[in-house]
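With one protein chain held back, the other chains of the complex are shown just where they sit.
All chains are identified by letter, namely A and B, in their written order; residue positions are counted from 1 within each chain.
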Amino acid sequence: MAEVVLQNLNKNFDEVYAVKDVNLSIQDKEFMVLVGPSGCGKTTTLRMVAGLESISSGRILIDTKVINDLSPMDRDIAMVFQNYALYPHMSVYDNMAFGLKMRKLDRADIARRVQDAAEILGIEALLARKPRQLSGGQRQRVALGRAIVRHPRVFLFDEPLSNLDAKLRVQMRVELKKLHDRLGTTAIYVTHDQVEAMTLGDRVVVMKDGLVQQVGEPLELYNEPANRFVAGFLGSPAMNFAMVGVRDNAGALWAEDDGIRIKVPGQIAGRLGRYSGQQVTMGIRPEDLHVAGADDPAELTFDAAVEVVEKLGSEILLDVAVGKNTMVASVEPDIRVNVRDRLRLALNPERLHFFDAASEAVI
Amino acid sequence: MIEGATWRRWVFFYVPLTSFIVLLLFPFYWMVITTLRPDRELYRPWNSANYNPFWTWHPTLSHIKDLLTQTLFTTWLLNTMIIALSATAISLFCGLLAGYALSRLKFPFAGLLGTAIFITYLVPQTLLFIPLADIIRNFHLGDSPWALILTYPTFLIPFCTWLMMGYFKSIPKELEECARIDGAARWKAMLYIIFPIAVPGILSAGIFAFTLSWNEFLYALVFLSSPGEKTVPVGVTSELIRGDVFYWGELMAGALLGSIPVAFVYSFFVEHYVASVTGSVKG
Partner (left out) sequence: MTFTTAAAPRAYVSAPRRGPLTRLLEDERWLALVLLLPTVVLLGLFIAYPFVKGVMLSVTDAKVGVPGHFVGLQNFKDVWNDSIFRVAVWNTCVYTFAATVIKLALGLWLAVLLNQHFRGKAITRAFILLPFIVPTVLSTLAWKWMFDPTFSVINWVLFHLDLIHSRINWLGDPNLALISVIIVNIWRGLPFYAITLLAGLQTISPELHEAAAIDGARAWQRFRHVTWPLLLPVTLVVTLFSVIQTFADFQLVYVLTGGGPANATQLFATYAYQIGIGTGLLSQGATISLAVFPVLLLVVIVQLFYIRRVETH
């Protein structure tokens, strides 16, 4: 059992508040991802769990035991760093054996464990080499090997894939997922990449400016974002936003802006009612826009002027101007569109989001 | 480098460069030649005819032999070696630890302490030697190698500290953090991870410290009095002059042999040495 609980965790560096009142409960065997832009506090939080940063206030518990005052060496955790942090003067074997030597295991035991870990990661052939003789991907594996060889209670990952090239990153992502399935150790993973967050996390924590924005399963965050930041952060290309005015017209609510006149569908209209006469932020994802066909009701469509056509093969991304807004639509790859075309786009009404203009919370 | 006619290259480059090299190295050549010349050739007035001071056809090892057998030179050599090695060891030890503390740890007054150590580097021996002589006497360390082994670090440690600080700063802190998470206490992470990586820096600092110790004169002159305790610089300048007579053959032999160990050590580690000299200045 290795569950990690963060209670009212705060961290400030003099006047700068890096982590504000974070409460998180990570289950045993869970792969929890902390994601957010630089400076959001995710790395600081991770380092507090590791014991590398002191805790300003709040508590961290591992398996119901408060570990605030424990040194990193006594927390029974392992960490994989962005720059791998392999000891350059030691061989791969010694790198992996170091932690075990520090815990005074005997040689045979150490040899067995290093061998096991090396097999899992496919690096048996590299054991005698030094880090400078390895490629980026190999170094990453050694860093992983060093972590798993100790059978820690929790794995901590600090943007481990950021230094790898794109292709290797995708490959390692898959391997990490497989590794986690196999080992089942609780893991906390920090990244700024929302793709990694969506694909790797059992649950995802989105952070901004030291505060937790939302916690939940990836799809939950994707489909039901709690605020505009989460909505815009997850998903690529990002969700389209437009400031619209809410108008009550003959019992139905309309969202209006220059070039946009959308009838708000039933369920949302109930919640949007009290914003009548005010401005709110409307959000719709690119993949929820399509070229309007005959059976698309007019009140769910709008005019768009095509500015850029990006053909990806699997889809076409259209950068369009809608009144004074710009949006991105993701449409079928076989549609024939040219720059400066004018077309009518329709949206999927069940995928509309509205956010309060001031608080940015979802309505 | 701007290209030009060959004669320009000669005038503006080769001639000046060669002049510099000749002027800088000539005294050493003179040392060597004097050592190997027999006495009758040495003592010829400067304006006597028919004599070429730059070469000898009758080289002799008698000066060297006399130096080694009839003076305490070998004792001095041993003394200097022991003192230089010991002082270097102490300074490296202190410098390593202090350098690590100042560059990797956060604690109150860190900046102040760093500055203070830096300032002591600038304090010249001539400011301190008189009161120090008194202190050495009071500690009963006078006329023993300990007087030097304990006082040389005063100008060696600041430099070693400074050099090691620069070196440590270039080692990423993730290495220590990882070691601590792996199970090492702070001091173990320092000892098993950081120090081994800093070995090239330790070498540079050690060589520089060794040459500085060997070179030191004032403290050795003031604190040591018995001929048997002296170091090479002091011994050669004081003991090889009997009355008012300078035995130049032996003196130059002493100067030559006294310089060789340092030059030897230096030759193996030129790059490191240059790195520490320039590093100390670039700070």
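Heads up, the rule we're going with is that a residue touches a chain if its C-beta (ideal position, glycine included) is under 8 Å from a C-beta of that chain, and two chains touch if they have at least 3 such contacts.
Everything numeric here is computed off the predicted structure, so don't read it as measured data.
Residue A:H151 is the one among A:H151, A:R274 or A:R342 that touches the chain not shown.
Touching the missing chain, out of B:L36, B:L132, B:A209 or B:L224, is residue B:L132.
For chain B, the residues in touch with the chain missing from this view are 1-2, 13, 16-17, 20-21, 23-25, 27-28, 30-31, 34, 42-47, 53-54, 90, 93-95, 97-98, 100-102, 105-108, 110, 113, 115, 117, 119-120, 122-135, 150-151, 153-154, 157-158, 161, 183, 185-187, 211, 214-215, 217-218, 221-222, 232-234, 236-237, 246, 248, 251-252, 254-256, 258-259, 262-263, 266-267, 270, 273-274, 277-278, 281-283.
One rule holds for everything that comes next: only the chains that are shown with their structure count from here on.
We define each chain's centre as the mean of its Cα atoms; on that basis chain A and chain B are separated by 58 Å.
Against chain B, the residues of chain A that register as touching in their complex are 50-52, 71-73, 75, 77-79, 81, 83, 85, 87-89, 98-100, 102-103, 146, 150, 156. On the chain B side of its complex with chain A, the touching residues are 172, 174-175, 177-185, 188, 192-193, 196-197.
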